[in-house]
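With one protein chain removed, the remaining protein chains of the complex are shown where they sit.
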Amino acid sequence: MKWFRGRSLVDVVGIGLVLAVAVFSLVLLVAPSIIVVVISFDTRAYVTFPPAGFTLRWYKAVFEHGELVEAMLNSLQVGLTVTVLCIVLGVPTALACVRGRFRGTTALSVFVLVPHMVPGIVLGVAVLFAGALVGVSPSIWLQSISITVFIVAVMVRTVQSRLMRLDPALEEAAANLRATPFQSLRTVTFPLLMPAILAGAVFTFVEGFDNLSVAIFTHGFRDRPLPVELLALVQYTSSPIVAAVSGVQIVLAIAALVVVSTSIGLDKVNE
Amino acid sequence: MMQGPAGPSNTVETTAPVLGIGAVGKRFGATRVLQNFTLEVAEGEIVTLLGPSGCGKTTLLRCVAGFWEPNGGTIEIDGQDIVDVPVNRRPVGVVFQSYALFPHLTVARNVGYALRMRNRPRAEVAQRVASVLETVSLTGFENRYPSQLSGGQQQRVAIARVLVMEPRVLLLDEPFNALDAKLRGAMQVELRQLIKRLGLTSIFVTHDQEEALTMSDRIAVMSGGKIEQVASPDEIFDRPATAYVADFIGVSNFWETQAETGHVRLPDGQTVMTDLTGGVKVMTRPHNLRLGPPEAGPWKGTVSFHRNVGPLIEYHVEASDGNVIRVSAMRQERDRPVKDRSQVSLSVIDPASCSVYPG
Partner (left out) sequence: MAEAAIHRRITPPGFGEQVADALLSGRGIWPAVPAIVVLTVVAVIPFAILLSLGFSDFEISRGAIVSQTFSLAHLTNALTDPLYWITFQRSMNLALSTTALCLLLGYPVAYLFLTGGRWTKRLILVLTIAPLLTSGIVRTYAWLVILGGRGVLNSALLQTGLIDQALRIMNTHWAVLIGMVQIHLPVMILPLIAVMSRHDSRLVEASENLGASRIGTLRTVILPLSVPGIGTGSALVFTLTYTTFVVPQILGGGNYLNAATMIYEQVVFSLEWSKGSVSSLILMVTCLIVLVAIALLTNHFTKWTKGHDA
């Protein structure tokens, strides 16, 4: 290997070891998902390996499983509600944090982060108890607003980092070209923020759809969201139906990944 | 400077100024960036604010545009104070250093932006955009995005975008910075001709003296938030008012000496008239000096370095008093340049072209 030519033994062994661990980790990241997808096409009714044949019956079963379908629809509703709330609350907050001319812009960005830093389970318990104190019982709406509070920081951060990289001269140019502050926001700032909002929307939707730690304490008794339903299913059954749900989720994740990478680029996710 | 003004001072006297800046000050915390800044710009005049970075030139431009609010003083356009007028209602157009073209809008939509913000009818917008694009020779580029244009084309879009709203005052903030050296010279001439043709009253900000000499009717040399001298490019170059201006513009030779009654004696024996007494600084440009054989005069030196600068040769001469004097001479093919390390004598060609400053 060209990579190792002319290097000392210690270097070759050391870097070789580091790279071996890296490859192991990458395989570790992806292998379980591949195994689950393979299992989801297995003909046998109990989870085992290697698969005995190919069938789509578990995928069909997912959509015939009434509770599962209902849970998916519930989670879909939560995901969409969370996304809309995060856009409505988060984008203006990001604007205030970056463009604000008042004292405490830093304090504001920290304040928004606090609920995200607190363990989700503690937030869930706190909301449940506070609701009990004032007579608000768990429901799909309580769940949605709680997850929003938990995840809105992600939207704020994504939009904030994009805003900070925008050339401030663009908004000055708009003002110079006769735009009122609102016109400038609508015609210049907002369109340029769109990719960041889209990426933020993907992440907040996924959180709304998949969150368990907050949801398990705040979801409505009759409106069980998908993660709660799945937790029960995983604990009490061993049919590949969960594998099929996983397969569906993996496909959705890949779609989300494509949206994110074309809107802001994968390397920007991480800032 | 083919179309330089006949006499800039005349224009100021005969017509009321379009832009009047009176005693403007600007502080950031404890730092005073502008102090008691006063300047008038006449109809159709291009005034350049020239100075090193941090001298307050951009601050003044941003105060006129309305991005920053001055801490005192007046800014008047056609006699009306605009300090309290919001940015988007000032009849002022800004060409930004980075151009600040809207990356998500096409050339046509960038140029029509100001008109759409004023809700002009669609037909009028289209017609005016087309005519402005023709003015800057960008017809045919309507549907390109800024990222698909060259630097020079982007600059022309930035100019077209402010021209379309027919501003009373045009502000240009180092508009050539983003261009490469070769294009810069051509764009300077092109832009000056365009502004002059349209008769736009302009303030141009730069730290580049060549740009200033090319673009301006008058140059205001700034230092530390104050104006050192405002005058035509010729006057700034030939008669710098202060040692600072002389040092900042062009290449200059200084030497310190004592003034006698009414005059100063130059090292080569000639004299320059002056009203100053005591210690003074005398300045002259390299082209006002001449090299001769060592026995030709009393001011002797050794050539330490020479180089070709286009049609000129620039010599560095270490004079016997220790000063390094810079001399330029036309390059002539017949004569060989004076060699390094050779002994020479120096003389001033025209003593009247020397400037004398208090020491």
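Think of it as A and B in the order they're written, each chain with its own count starting at 1.
In the analysis below, a residue touches a chain if its C-beta (ideal position, glycine included) is under 8 Å from a C-beta of that chain, and two chains touch if they have at least 3 such contacts.
Just so you know, these numbers come straight off a predicted model, no measurement behind them.
Here the missing chain is touched by one residue of A:83, A:146 or A:176, and it is A:146. Taking the complete complex into account, residues 7-8, 10-11, 14-15, 18-26, 28-30, 32-33, 35-36, 39, 46-50, 85, 88-90, 92-93, 95-97, 99-102, 104, 108, 111-112, 114-115, 117-123, 125-130, 132-133, 135, 137, 145-146, 148-149, 152, 156, 180-182, 185, 189, 202-203, 206, 209-210, 212-213, 216-217, 226-227, 230-231, 234-235, 238, 242-243, 245-246, 249-250, 252-254, 256-257, 260, 266-267, 269-271 of chain A touch the chain not shown.
Keep this in mind: only the chains that are shown with their structure count from here on.
With centres taken as mean Cα positions, chain B sits 55 Å from chain A. In the complex of the two chains, the chain A residues touching chain B come out as 167, 169-170, 172-180, 183, 187-188, 191-192.
Listing the residues of chain B that touch chain A in their complex gives 65-67, 86-90, 92-94, 96-98, 100-104, 113-114, 117-118, 161-162, 165.
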